[in-house]
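Other chains dropped; remaining ones untouched in position.
Going in written order, the chains are labelled A, B, C and D, and every chain counts its residues from 1.
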Amino acid sequence: MSAVTRAPRKGTGRRALGLLLELALPAALLIGYGLWSHRAQSFYFPPLGEILEYFGELWLFDRVGSDLVPSLLRMLAGYAVSVVLGVALGLLLGMSRLLRTAAEPVVEFLRALPAPALIPFALLMFGAGDGSKVFVIVLGALWPILLNTIDGVRGVDTQQLDMARSYRIPLAARIAHIILPGASPRIFAGMRTSLAIAIILMVVSEMVASSNGLGYFVLEQQRSFAIPEMWTGIILLGVLGYVLNWLFLRVERRVLAWHRGARGLSAETATPAPSTPSSTEKTDA
Amino acid sequence: MLEVANLRKVYGPDPHAAPAVADLTFTVADREFVCILGSSGCGKTTMLRCLSGLIPSTSGHISLRGKPVTGPPDDMAFVFQDYSRSLLPWMTVRRNVAFPLRYKGVDRREAEALTDEALDAVGLAGRGDRYPWQLSGGMQQRVAIARALAYRPSILLMDEPFASVDAQTRSGLEDLLLGVWERYGITVLFVTHDIDEAVYLADRVLVLRPPANVGHEVTVNLPRGRDQVETKAHPEFGRLRGELFAALDGGPVAA
Amino acid sequence: MSLEGVQTVGSARRRTARTADGLPEGRVRRALGSRRIRDLGLKVTGVLTVLVALELCARLGVLSRDWFPPMTDTYVELAKLAFGHPLWTEIGRTLSGWALGIGLAALLAIPIGVLLGSNRTAYRLSRVVIEFCRPVPSVALIPLAVLVYGVGLEMKVFLIVFVTFWPILLQVIYGVQDVDPLVYDTARSYGLPPRARFFRITLPSAAPYIATGLRIASAIALVLAVTAELVVGAPGLGQSIVVAQSNANLPRMYALIIVTGLVGWALNTAFQAIERRLLRWHPSQRAEVAS
Amino acid sequence: DYGGDLSGAGVSGGGEGDTLVVSETAGTPASFLAYGIREGYFEEQGLNVELSPSAGGASVIPALLSGDIDVAGSNAVSALIAMGRRMPIEMIAAGTSTSESPDDDFSSLMVPEDSPIESAADLDGGRIAVNTLQNINDIVIHAVLAEAGLDNDDVSFVEMPFPDMPAAIERGDVDAGLLIEPFATVGASQGLRAIARPYTTAMPSLQIGTYLMTSDRVAEDPETAAAFRAGVTATAEAIAADPEAFREALPEISDLAPELASRMDLPVWRGTTDRASIERIHATMREIGLTESDLDYEEAVAE
């Protein structure tokens, strides 16, 4: 582990620089938009100042309890179910050719069903409460995790599996210690994609049969042509996505530390960067 | 103990393709140390994989202690030729070695002891907390060997296990292996490209010829308690070496 | 042990082995021929299981007759639809949006993903924007898309690109970061220029990830095409669903939803066929090719 | 069997000149236009109308502004909200209206058969399903609630598509739902009970639907707007004169099951915009806070 974590000493200066770097593009875009929207006076693209004003009014912290929190809870519940279900099913289908073949048409069929068309079904099965919303979220967020898990499981190095078999590692341990870690880079890729999809579907699900939540809010504003207010909702979703993704990456960094090391991504040995064989590494020396 | 009869293995779906192993028949006695020599690509690895039950044979019969082999038997350890890919990159060296022990029913304390002992024996005592990808090639190979030794198998299959270590270390590992073999009475099948090594280690040397059937078989009558200097100076050693060299080079030599 | 003996026994065996080949060979070939059929059988079984489960649900009253049309009605409607050319026109309309959208998204996301996956600076520069845009719900953007692009094909394509770009991008980034550094070193030591490294090393290495990404995106794109049609009424399957729904023609609505699912399945099957060809070399496909 | 488009798009009547793309809410409203096109009332005006069904309401207004469609079939509330937000649109013709008498109103506020809710007064604190939020539903339900001394804030609205409402009401996911034809008929057949006829309660002959064009277009090309209005009026008159002919045509011009078409209550069409309705709706909107601006009727409506 120790070789993988960064040296603390040079950390602060570099971190500040990194932060600056990360904020450069968003800042430029915001300024650009601000200037453009001020001049354009477009109805659907209101000036930045106006949006921010409404944002403060609405979300600090008027509607946090009434809309944001219920939305978040639904989303987290849906995401959690998706992860558990996706990884479990993915393992099953990835390891068994028989099950995979049998389930393929059904899975692909379900995957292609549009969420809005499924909402009626969800309403019938789970009622208009949170159940149906979680269901819709799961039905969208499940697939990236499931597909990545299946493909990840199937792509585990055969040499490692042979090793495990030759030492007669029992199935459960083989799953826990070889198949899951081996597939974990892909599972994480799926989970990260799903995180955003879960947020999107949270909104979609709240657009029907709902009386609170971010989706409801956005829809209500849209219906009443309250465009700046609607934008605050979209911005809030972006912020939400960013924060959740940041948390996600922290976890991933932990879990996939070995992978970053083995793949030379922890700024050590050869970085696969086309342009930076020396530049990034010289700084380490 | 191990009986192989008419073993044949063809890769891929077409049974008419060139076989990797064809018509291989031999037996290995309990506690025997058998070395296998053969040119590159003659089917040694394939044979070991079939014997270990990792891949099914196309036809023929393999039995271990009288029971046909259908999957990896208990108490077997395998050191793969492609050692670097057989180590798990997400586990430290120590955990790589200890990993199979847990599922053999060894308790944690003992597993620790076995792991430390094995790592120590292969000269990696201080590297337990590294990851495999932080080690040199030879070290990785020794981790794979340590894993097999710590497992205390009763049958040990080794596929060119010392290919990436220096001569010095190699001699040490040879003697280590002989020590373990004698102490625990295990059966060893050992693939190597080094004729000296084969003669030095083995009770019997099989020479495979493509597609792997036993082209030549040499019983090594050198006294046990072998020694790197003494044994290799023994006149019989030179004779066996010459015989194997000839067998590898040309066709079978009338013994 | 007499070596001559071994030798003769060996050659005799070789002869018998050759004659004995006929048997296992026949079996293998039959097994091969039947694998296709067996797979088909498995798939049909899978589908039938679900259909029977649905029918049971309907019969046992889990799904109320009042709210669900009898499945048989839906099937009849489906059969009727399948023989009329309008259905195929609608599918064509939806698919043209799908194809353009996913094509454009892939064209954009793959190079950008490779860049971001291999260049830390570029990644850090764009990270905030990416993570901010990713969770922006497409449905909320529909009015804006309609305003800018109208209700036609462009709007659909815009929405599809906006949404499917992210999953493909992420998969590519993860794929690029999973390239074996030794493979990369090989390329560098042989002086491969960056372009060649991209096409020869990075792209094939990341291909399994990209393939998964495309399959994920393909379904999302279809869902989005239909959703856009549903919400704004651009011509296509989605609009047909709205029309059927507004007229309380539930069998047709469900039949159309089933058609959507079937289209998704067909697209995925096509993707998988391509994947099997292109990724022959990958462990995930090897097992199916060899032994 | 299925001669036309499944999505109903591209139904157009002859007539020379440019095609006028009209987007109208799928279902009965779209059928109205389809009938007019089929009977040639728009062709008579020299218009080549192409019909594109939509989900209706507010969602068509962006499409109108983008120039992709020429005329948007929407409803008065969405139109007034948009105008209140200074969007450059105008009403050029009237869409659906409610009937004169509550008995053949095409809308019903429905509750489960065994519901304790007997009248609007029992709705206090309840959840009401509506097909779109911030819309005509708010206005008409306000009228119903007002009679019982309640206000819109005393209930909460839940948006869901009409087809899902009967089930949701039956299951108790919502306490009541505002259904229109043909779903009110469907609901009744599933044992739902109507406690009010909100549309007629709000005002008999209340105009709900409206056709919109951008203000620029109306200013540039008043003839087209007038021609379209004339076509709508002609169609409306034809249906008023012989509603049964329209009813019989329904299964053909829409996907409506013939059995439903014969049973359902039809809305009423008039053609020209009804000033009283618009003013009434606007007043209620002010009251419940859907808009803050004043109504400038001459600006809002092209006649």
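The rule we apply is simple: contacts are C-beta pairs under 8 Å (C-beta built on N, C-alpha and C of every residue); 3 or more make two chains touch, one makes a residue touch a chain.
Because the structure is a prediction, the values reported are computed rather than measured.
> Shown here is one of each chain; what are the real counts in the full complex?
In total, the complex contains the protein chains as A x1, B x2, C x1, D x1.
Simple rule for what comes next: only the chains that are shown with their structure count from here on.
> Moving step by step between touching chains, how few steps can get you from subunit C to subunit D?
Step count on the best path from subunit C to subunit D: 1.
> Which chains does subunit B share as contact partners with subunit C?
Shared contacts of subunit B and subunit C: A.
> Which of the chain pairs holds the record for C-beta pairs in contact?
Result: the chain pair A-C has the most contacts.
> Subunit A to subunit D: how many Å between their CA centres?
The computed centroid separation for subunit A versus subunit D comes out at 40 Å.
> Taking the mean of the C-alpha atoms as each chain's centre, how many Å separate subunit A from subunit B?
Computed value for the inter-centroid distance: 47 Å.
> Roughly how far is subunit A from subunit C, centre to centre by C-alpha average, rounded to an integer in Å?
Going by mean C-alpha positions, subunit A sits 20 Å from subunit C.
> Where in subunit C do residues touch at least two different other chains?
64, 67, 143-144, 147, 230-231
> Please output the residue numbers of subunit D that touch at least 2 other chains, ranges allowed.
Answer for subunit D, listing residues that touch two or more other chains: 62, 65, 161, 163, 167.
> Please name which positions on subunit C make contact with subunit D in the complex.
Residues 64, 66-67, 80-81, 83-84, 86-87, 89-90, 93, 142-144, 146-152, 229-233, 235-237, 239-240, 242-250, 252-253, 256.
> Give every residue of subunit A touching subunit C within the complex, in rising order.
18, 21-26, 29, 44-45, 97-98, 101-106, 108-117, 124, 140, 143-144, 147-148, 151, 154-158, 185-186, 188-190, 192-193, 195-197, 199-200, 203-204, 207, 215, 218-219, 222, 230, 233-234, 237-242, 244-246, 259, 263-265, 269-277, 280
> Per the contact definition, I'd like the list of subunit A residues that touch subunit B in the complex.
The contact residues of subunit A facing subunit B are 2-3, 157, 159-160, 162-163, 165-170, 173, 177-178, 181, 184, 258-259, 261-262.
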